[in-house]
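Just one protein chain is left out here, and the rest sit where they should.
Entry: subunit A
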Amino acid sequence: MPNASDTEERTVEGTAGRSAGGFTPPGWVRNATLVVGAALVLLFPELVPNAYVLSAGVIVACYACTATAWSFMGGFTGYVSLGHAAFFGLGAYGTGLLIRDLSLQPFLAWLLAGLIVLVVTVPVGIAALRVRGASFVIVSISFVLILLLVFQAWEDFTGGANGLNVPRPFADLYRPDHHRIFYYLFVALLAVMLLTWWVIDRSRFGAGLKAVREDEDKAEALGVPTRDYKLAAYLISATFTALAGGLYALWFGDLDPIFQFSILLGAYMVLMALLGGARNLFGPLVGAVVVGTALEYFKLEFGDTQLHLVTTAALLGIVVLFMPDGIIPAAGALLRRLGPRQASIREVTAEELLARNERRAAAGGAGAPEGASRDAPDGASGGAGEPDSESEGGR
C-alpha cells in the first residue's frame, strides 16, 4: 500500500503504461488466431492418422467442456471447486440410468439428466455457498466423496463397482464414425458454453460475478445480490459439467463410480482452467488442449505406473510458479513486451496536463494546483471536453 504522503503525485506516469483488465491484442491477431483455431478444431477428425488419436481428441474435447464449465464458477467468482466431478458423474449416471430404467431416447435422457442436476444443485449450492475460501473447497470435495460412496454402495441401482453399461445411441456405426460424431457433439456443446460465457462476461451479471471475485463484501455493499449471483453461476457451471458428463456416458458406454466421481477429475478441471487462464474466454479450452494432450501422452508413456500422476503434478507446479494467471495472459504479456507498445489507456503528457490544469484554474477561479497534482476545484470540468479513449471492451 502506498502511504498517504505520495497520494497525488506519481500516479499519472505510474499507471499510463499499465493496461487494465489484461492484455488486449490487436484486432487482426485476435481474429486470425480465432479463425485458425476454429478451423483446426473443426478439421481435426479429418487430419488424424488413426482412430486412437481421434478418440484422444474426443477426450480432450470433453476435458475442454468440463474446464470451461468449471470456469463459470471458478473463473468468474473465484470460488475454487475441487468437487466438480460430482456433477460430471451425476450427469453421466443420470443419462445412463434414465436410458436403462425408463428406456428414454438417449439424447432426451441426456437433456433430462442435465435438468435433474440443475435441480439437485440448488440445495447443494445454497449449502456450499454459505462458506468461502478454503472451506468452500473442502465442502466441494466432501460432496463428490459422498456421491462416490453412495454410487459404490448402492449396487442394485447404480451397478456399484461392477459399473453401468450405457447403450450406444448409434448402435450401427463403426468406431471411428462414432468417435467423429461425438467429437463434434462435444465441440458443439463447447460452442454453446463459450457463447454463454461471452454473453455473461460482458453483462451486468458478469460484472457482479467479477466483483464477487475481487471483494465480495464490497460488491454486496454496492447493491450486488452476491448470494443469488453466486448460486446462478454455480447452477450454470454444474449443469454444463453434467451435460459434458452425460455426453461422455453416451460416448464411452461404461461408467464406474471410481472414475466418474473422482477427485482427480475435478482437479484436472481446475488445473486446465488455471493453466489456460480461468478468467479468459478461451483459457480453459487452451488449458484442456495442453493438459489433456499431456495426460494422454503421459498415460501412453508411463501408464503402467503412477508416474503419469507425478508428471501431471509437475505441470501444475510449473503453472502456479511461472504463470499464475495462466497461459493466455502470460502469452499476452509476452506479446506486449515484444511488440510495439500499445497503451490501451490514454497517456497524458506533462504538457497536456499543464494545459488542462490551466483550463481548470481558469474555469474554477481560485485554487490553482501546484505542478502536476490534480487538486483542481471540483465542478471545473475542463477535462471532460477531451476525447475519450475507447478501450477494447476491457479484455
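Keep in mind that, in the parts below, contacts are C-beta pairs under 8 Å (C-beta built on N, C-alpha and C of every residue); 3 or more make two chains touch, one makes a residue touch a chain; residues count from 1.
One rule holds for everything that comes next: contacts and distances are computed from a predicted model.
Engineer: Write down which listed name, "NADH-quinone oxidoreductase subunit K", "ABC transporter ATP-binding protein", "Circularly permuted ATP-grasp type 2 domain-containing protein" or "Transglutaminase", is the UniProt protein name of the chain that is not shown.
Structural biologist: In UniProt, the chain excluded from the picture bears the name "ABC transporter ATP-binding protein".
Engineer: Which of A:211, A:247, A:288 or A:323 sits in contact with the chain that's absent?
Structural biologist: Missing-chain contact among the listed residues: A:211.
Engineer: If the hidden chain were put back, which residues of subunit A would touch it?
Structural biologist: Contact residues on subunit A toward the absent chain are 1-8, 10-12, 14-16, 18-21, 199-200, 202-208, 210-211, 214-215, 217-227, 344-346, 348, 373-379, 381, 383-384, 388-389, 391, 393-394.
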